[in-house]
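Shown here: the complex without one of its protein chains, the others still in place.
After this line comes chain A, so read on.
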Amino acid sequence: MESTVTYKSDLNLKATELRLGLPGADDSDNEKPTTPVAVRNNKRPFSELSDESKSVSDAKDGDRETAPVAKVQVVGWPPIRSYRKNSFQSKKIETEGAGIYVKVSMDGAPYLRKIDLKLYKGYPELLKALEEMFKFTIGEYSEREGYNGSEYEPTYEDKDGDWMLVGDVPWDMFISSCKRLRIMKGSEARGLDCA
């Protein structure tokens, strides 16, 4: 069971780094940065991200897709069949042309896989699933440096045909724009990280 972490405590720290756009353009708040780790709104992509002690509870709130929830959600309550619940979830995130089933390729693997992005509530779950599917480990994500600690980087092709690093945009935006995933390996992957 998660503690009732409210919205405010979720809003963490923005990286002190140069970016285009107004400060706090995709965050509702400007918080003073105390660590180099970037966090957006109430979405924390990874539980491993923060060095702070409250990272655990914050990470779980990364699973929430929408507005702050005042009450702890109880398993199986209200009693609605998941099939019915999921129909509305997927309605919120489905957009034109994107589809929720995407192919996943990994450099060096003999064949591709397909996954349903709808099944995952956020980046941690998605990456864990990918790790298990292809039997590898992804490093730690940071907005500045991408994935550290492994030679693999998860990337995706978006609606415009560009190859993007997984984890930069809010989850909803990611799902609606992701057309396929590719787990890049080695030096080619590094090239994407340059800010």
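Definition applied: a contact is a pair of C-beta atoms (placed from the backbone, for glycine too) under 8 Å apart; a residue touches a chain by one contact, two chains touch by 3 or more; residues count from 1.
The criterion applied here is as follows: contacts and distances are computed from a predicted model.
Peer 1: Determine which name in "Transport inhibitor response 1-like protein", "Acyl carrier protein", "Cysteine dioxygenase" or "AP-3 complex subunit beta" the UniProt entry assigns to the undisplayed chain of the complex.
Peer 2: Answer from the record: the omitted chain is "Transport inhibitor response 1-like protein".
Peer 1: Which parts of chain A face the unshown chain closely enough to count as touching?
Peer 2: 69-71, 73-85, 87-88, 91, 96-97, 101
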